[in-house]
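Complex shown without one protein chain; remaining protein chains in place.
Let's look at chain A:
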Amino acid sequence: MAVHYVLEEKDVPEGGRVIVNVQGREIGVYRIGGLFYALYNYCPHQGAPLCEGIVCGTTMPSDVYAYEYGRAGEIVRCPWHGWEFDIKTGRSLVSGRIRARSYPVELRDGKIGIVMKG
């Protein structure tokens, strides 16, 4: 495992997203509630640039005709087909079997490090 320090914490404002290139791989770095998350900029459905999608909330599972809005700022929607992914885990909201690749993040001296193999 290697930690690639690619950004300063101040580069990513709260609710923001920055796409960086780490060893030829595009990665979206998000800041939610003061914590940082990293997602591969590649949708597992058809390969769209996932991290170019909007960051939003969504309607949570609910009773019929009831609407419960939640997860504000924690969901990214693929810019092609609108599939919703949990930014914190990369999981699709529809199926646990569908995941966008996510990477652990380490912070050191105000820098954001992305943990990758090699």
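Here, contacts are C-beta pairs under 8 Å (C-beta built on N, C-alpha and C of every residue); 3 or more make two chains touch, one makes a residue touch a chain; residues count from 1.
Note that in this section contacts and distances are computed from a predicted model.
K.L.:
Can you match the unshown chain of the complex to its UniProt protein name from these: "glycine dehydrogenase (aminomethyl-transferring)", "Amidohydrolase", "NADH-quinone oxidoreductase subunit E" or "ABC transporter permease"?
P.N.:
"Amidohydrolase"
K.L.:
Specify the residue from the set A:2, A:35 or A:54 that touches the hidden chain.
P.N.:
A:54
K.L.:
So which bits of chain A touch the chain we can't see?
P.N.:
So the residues of chain A touching the missing chain come out as 46-49, 52-54, 77, 79-82.
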